[in-house]
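Every protein chain except one is present and positioned as in the full complex.
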Amino acid sequence: MSSSVEALRPNQRPELANLSDDTILESYRAMKLIRRFEERAEESYMRGFIHGTMHLSIGQEASAVGVVGALRASDTLTSTHRGHGHSIAKGADPALMFAEFFGKQTGYCGGRGGSMHIADVESGNLGANGIVGGGLPIAVGAALSAKMRKSDQVCVCFFGDGASNEGAFHEALNMASIWRLPVVFVCENNKYGMSMDIARSSAVPDIAQRAVSYAMPGISVDGNDVAAVRAVAETAIARARAGEGPSLIECKTYRIRGHSKSDRNFYRTKEEIEEWRGRCPIERLRNEVLGLGRLSADRFDAIDAAIEVEMEVAIEFAKASPNPDPARLTEDVYA
Amino acid sequence: MLDKPKDMINQVRELTYAEAIREAMGQAMEADPTVFILGEDIGTYGGAFGVTGDLIHRFGAERVIDTPIAELGIAGAAVGAALTGMRPILELQFSDFVTLAAEQIVNQAAKIRFMFGGKASVPLVVRMPSGSGTGAAAQHSQSLEAWFGHIPGLKVVQPSTPYDAKGLLLAAIDDPNPVLFFEHKLLYKMKGAVPIEPYRITIGQAVVRRAGTDVTIVGTSIMAVRALAAAEQLAAQGIEAEVIDLRSIRPMDTETIFRSVRKTSRLIVVYEGVKTLGVGAEISAAVAESDAFDFLDAPIMRLGGQEVPLPYNPVLEKAAVPQEDDIVAAALNLLRKDRR
Partner (left out) sequence: MATEIILPRVDMAMESGSVARWAVKNGDAVKTGDLVFEMNTDKSVMEVEATASGTIAGIAVDEGVEMPVGAVLAYILAAGETDLTSKIAAPAPSLPTPDKAPEQTDSTSNHSAVEHAVASSADDENQLRATPLARQLAREAGIKIATVQGTGPLSRIEAGDVKRELSVMESSKGDAGQSRIKMRRWLTETKRRGAIMLVHGFGSNGATWEALSGALARNGFDVYAPDLAGHGDTAINADNFDAVVSSLENAFTLVGYDRFHLVGHSMGAAAVVLAASRNRQRITRLTLLAPFGVGPEIDSEFIAGIAHANKPGAIAELLQLLTVRSVPYSSKQLLAITKELGRGRLTTLASQLVNDGKQAIDIRTELANLPCPVDVVFGIGDKIIPWYHAANLPHRVAARFVADAGHMLHVDELPVLTDLLAKHLAD
């Protein structure tokens, strides 16, 4: 297929040429939705609507959208504390996410979880996680379960560069490999574990190198290039679904915002941040596609306008939603 | 209550505690294809204490899964499997190693249902050999159940008989919540009547093992066994002790304790975990907060493990945790029969 598509779009790099117009527009829409969602969440935070902290993935949208876009609806994922993008890419309703951020009864977790614990197990989102590396063994279990149940589900496991130094990372990759489980490990290497530079925390420059120890493919990819991410994700997911075992993908990216809302960015320079701001994955996709003359600007503008409306509606829904009843505090600790 | 096997089951025979646990797992796996076991050396080896035994031959390596030595990883794998429709039974080789797996049990398994607004379930059982008495020393002899009794979202069970081991384990496997199942190493060879058919014992119900009027002795795990033996010694001296086997510390059946204290007015709590900040503290406080307080005619007494890591030397090891004679002495002291 790919060669015929390349033939169709000879002036385009293969990763992009392989994507249909719909996929391009859907990827753009998803990334933009994540971006605007997080910007509006940040604004809501500053206005005092949000009680706890948040970890924003602004700048990293291509990794979430490129990988999740390659999944089927029945597939599962485990996410991280910086997981808004993963949830939205998996189809989460921004209104219910805002409601959760606002601590409302209508939120995904009924106001029990907040930004760090968005989950929707029914739709395959096995949950964001407040523990660095917490989702790695869980993803192995989900993949083990998928295999035992003889489903063809694949589980994608997102984690950060910091988590790759946790024991859980190594235990999880090893088990997934020896049992040839249908799991794809996606390291979103945004260069910093809170303030710790990857160069100071990791013995190897590329997290993907660690795959060698666990006898699985390890691929580093430009995490701000949604088409490139999508391409490697498709390969890894296909391999997993075929029963050939796990892969490790490293999306090299950058978080534009601080670690959390209390980060004052002492550990990095303005120049560095500005340089990465220039590599915005959303603008990059739009400009590349416009530059190729493949789609017109009004297609993108229409998506932008729709998202603005969706955000307004979602925030209004969240604001108008009721708070949880304290009398029901102890519910759902046990079944 | 399902404490009298003959009430519901016809065919009963003697099994050891370990055999009863194995039988429960086997019956659960026969009945439900989502039940499986994972753990270190549980396959051909049969488990460090021989509990899984021949299950691998009956159910195959896909359902009796030998894992790498990676307690955190396998605990997380069990959580992930439970979250996606399976009913895993995780065996940890020694309960001490639960410290390595604590992240997945405490931060993940215990909290997922609540954290996700009640829309997720982790039906997981973690089986662990615990306790001292085998000369396994400080890192292989602990009783850490109270740690987990402190965590909302977990259930913590400690069977003390073969009958309870089977009935509680089947209930634990059925349970939609994560259940930590602390087995006592010294009880594995204990024999007792166990019905052939599957049966379940409600988690969170204590049982009165012996009725008495003079003092209530609440024991957990092997301490319930020692308390029963101590009660026989006390009976020879004219003291009728009521012995309660708590069976589960979370949920805790405080009502059975309160009822007994209202009758006997005296309470001794015996447990193997370190005395300070342990199960005994919880029971004592619960009684002090309850209306049973008004019926106390003596201070509550706790017998727990000494404030030391468990030692290797057998004499020291025995001295580090309550023994039968310690319970007898405590009861005599509480009733002051030794001074009259």
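Labels for the chains are A and B, by order of writing; each one numbers its residues from 1.
In this section, a residue touches a chain if its C-beta (ideal position, glycine included) is under 8 Å from a C-beta of that chain, and two chains touch if they have at least 3 such contacts.
Being a predicted model, the structure only gives us computed values, none of them experimental.
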Practice item. Would you list the chains present here that the left-out chain is in contact with? Key: B
Review point. For the full complex, which residue in B:Val208, B:Ala281 or B:Leu296 touches the chain that was left out?
Key: B:Leu296
Revision key, fill the gap. Checked against the full complex, the residue among B:Thr213, B:Gln233 or B:Ser265 that touches the missing chain is B:Ser265
**Study point:** Residue ranges of chain B at the interface with the undisplayed chain
**Key:** 265, 293-298, 336
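In this text, only the chains that are shown with their structure count from here on.
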Exercise for review: Can you check how far apart chain A and chain B are, centre to centre, with Cα atoms defining each centre and the answer in Å?
Suggested key: 42
Point to revise | Interface residues, chain A side, partner chain B - complex | key: 76, 78, 107-113, 117, 119-122, 126-127, 129-131, 134, 136-146, 148-149, 155, 167-168, 171-172, 174-175, 178, 331-335
Point to revise | Footprint of chain A on chain B - complex, ascending | key: 34, 36, 62-63, 67-68, 70, 72-86, 88, 103-104, 107-108, 112-121, 152-153, 155, 175-177
